[in-house]
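Entry: subunit A
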Amino acid sequence: PKNTLVIGANTGIFITLDPAVCYEVLPSVVDMNVYSGLFKLQDINGTIKAVPELAKSYDISKDGKTWTFHLRHGLMFSNGDPLTADAVVYSYKRVLKLHKSPVWLYESLGLTANNMNETIKKIDDYTVQIVTNKPFAPNVVMSILAQSWGGIVDPKVAEAHAVNGDMGSAWLTDHSAGSGPYVLKMWKRNSMIVLEANENYWKGAPRIKRVIIRDIPESTDQLLLLKKGDIDVAWNLTPDQMNSLKGSKNVSIVTVPGQSDEYVGMNAGWGPFKNPKVRLAVKYAIDYKSIIKDVVGGYAINNQGFIPYGYFGYVSKTPFHQDIEKAKKLMEEAGYPNGFKVELVTNTTERRRSEAIAIQANLAKIGIKAQITIMQASQMYSKYRQQGIQMIVAGWGVDFPDADALAKPFADYRVKQLAWRLMWYDDYAADLAEKAGFEKNPAKREQMYEDLTNYWFLNGPFAMLYQPLQYWGVRNELKGFKEAAEGYGLVFDLTKVYK
Partner candidate 1 sequence: MPTEVKTETLLSVENLKKYFPVKRGAFRRLLYVRAVDDVTFQVPKESVFAVVGESGSGKTTLGRTVLRLIEPTSGKIIYKNEDFTKISLKSLRIFRRKMQIISQDPYNSLHPRKLVKDIIGEGLKIHFHMSSNEILDTVKETLERVGLREEHMFRYPHEFSGGQRQRIATARAIVLKPEFLVLDEPTSALDVSVQAIILKMFKDLKSSLSLTYLFITHDLAVVDYMSDYVAVMYLGQIMEMGTKEDVFNNTAHPYTILLMNSIPVPDPRHKNKKMIPKGEIPSSINPPSGCRFHTRCPYAKEVCKKEEPKFVKISKGHFVKCHFPIIE
Partner candidate 2 sequence: MGRYVLRRLLLMVLVLFGVSVIVFFIVHVIPADPVGALLGGNAPPQLVDQMKHQLGLDKPIWAQFGDYMLGILHGNLGISLKSNRPVTQDIAEYFPATLELAIFSIIISVALGVVLGILSAVYRNSWVDHFSRIFSILGVSMPVFWTGLILLLIFYYILGWLPGTGQLSLFTIPPHRITGMLLLDSILTGNWEAFRDGLAHIILPAAVLGYSATASIARITRASMLDVLRQDFIRTAKAKGLSGRVVIYRHALKNALIPVVTLIGLTFGSLLEGAVLTETIFGWPGLGRYIVNALLVLDYPAIMGGTLFIALMYSLANLIVDLTYAVLDPRMRI
Partner candidate 3 sequence: MRGDLLDVRELKVVFYTYRGIIKALNGVELWMNHEERLGLIGETGCGKSVTSLSIMGLIEQPGEIISGDVYFEGKSMQKMSMEELHDMRGKKISMIFQEPVSALNPVMRIGFQVAESISRAKDIKIKEAYPEVLKMLELVGLDSKRTASLYPHELSGGMAQRAMIAMALSSNPKLLIADEPTSALDVTIQAQIMELLDELVREMGNAVILITHDMGVAAEFCDKIAVMYAGNVVERASTVDIFEEPLHPYTKGLLKAVPKIGQSKELVGITGTVPDLVNPPTGCRFHPRCPYAMNKCSQKMPPLIEAKPGHHVACYLYTQEGEHNAN
């Protein structure tokens, strides 16, 4: 019906909707529309930037470490409680105290449960001050606070439902106490999530009065329901299903660049992959075009660097394409004319499996016999974190929209993320990534990222497959979905949708 938006999605991954705990993409989308933060990410001309939301302005101290935020006046939570600096301080401390998935982002700013009384302070009812340990670029701090875990929780409600000092976390799993455009009305697990318009929203109540996210685990079911008009949006279609919608009268396809990278990782500490030439050979063996066209149905951007399209520092160069001759030569030079055997690990999602199969076929052409092992994500990550995987097909979601959020995981082994997991102990790359993070001069910083990327192309243990495009099947009655979806994963603004 009008005023109601029905989304079909696989909500099996939903764990909690408490903004201090929630970390998965789709649940954060819900949270971002239920809780407002001081800032908000927005897609501005193709670049995602943090803009003030509940804060109307901010100051940075000279040393670049003290941040003062000025709140708007007259804000209130959906239930009518006033939203003041106390609530902001409470919410930020709450993330630190609960110490769940998102906490590391706060900690990366130097805010911890131990120092929070000094670092997070209320100045007056409309002013909040935080102190970071390093002079971060403003975009980094604001981006972090602009996401779901930066959402402001009503302290009164949270404390009223607290049990065993959990600051209402159990209750907030499936209830809401925020100030965003929507209120969480109901979450019936494995069935549906219902959001209702917040009539007290400071920008005015949204046009769509009710949003229902139905749990539909099978993509085929989503497709059928979408075509029948029982749902307005299908969230988890496969690329081929999307393509089958082309030319449909009632349904259109909406795509936006995704905030993640899809890559093949090679363990630089393992056997043949120790040799950069072998890694390079792999990069030349992969048929990127075909993977993008056939496996992901064209729903991807041919981005071979680690910085996503639309980001500061994005490198548009795509040096790799399938070149078997060259790859073979490299293999020969590296001393593996007859190839070798390798275990290629990936998880159970259909797309990854397909990619693995395609890559297996590509590698076979240069003599590398890849044996695919499909693992549960939990198993795969366990092994991965122990540096125990020889070769992997995986993805990396952006934590906050800044080149730094990618350069470090992909190039700096010291942060113990991807580069470390693949045992690429390259100090040159690590130093460069770290330095670029603090560089204040944009031109210089951009150059540094470009240098890093070029170095990384040749030496890195990654073959970047593509940057995904996010896509949805959307009924034509629904308007404004593309605008709403822009910057998906970081931004998803349901207020822009209408019927």
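What we mean here is this: a residue touches a chain if its C-beta (ideal position, glycine included) is under 8 Å from a C-beta of that chain, and two chains touch if they have at least 3 such contacts; residues count from 1.
These made the cut because all candidates are chains of the complex that A comes from, given by their letters.
Note that the structure is predicted; figures quoted are calculated from it, not measured.
Given that all of 1, 2 or 3 sit in the same complex as subunit A, name the one that actually touches it.
That would be candidate 2, which touches subunit A.
What does subunit A use to touch candidate 2 in their complex?
Those in contact with candidate 2 are residues 1, 6, 12, 15-16, 21, 23-24, 99, 101, 103-104, 169-170, 173, 188-192, 212, 214-218, 220-221, 224-225, 227-228, 230, 348, 376-379, 381-385, 394-397, 399, 409, 415-417.
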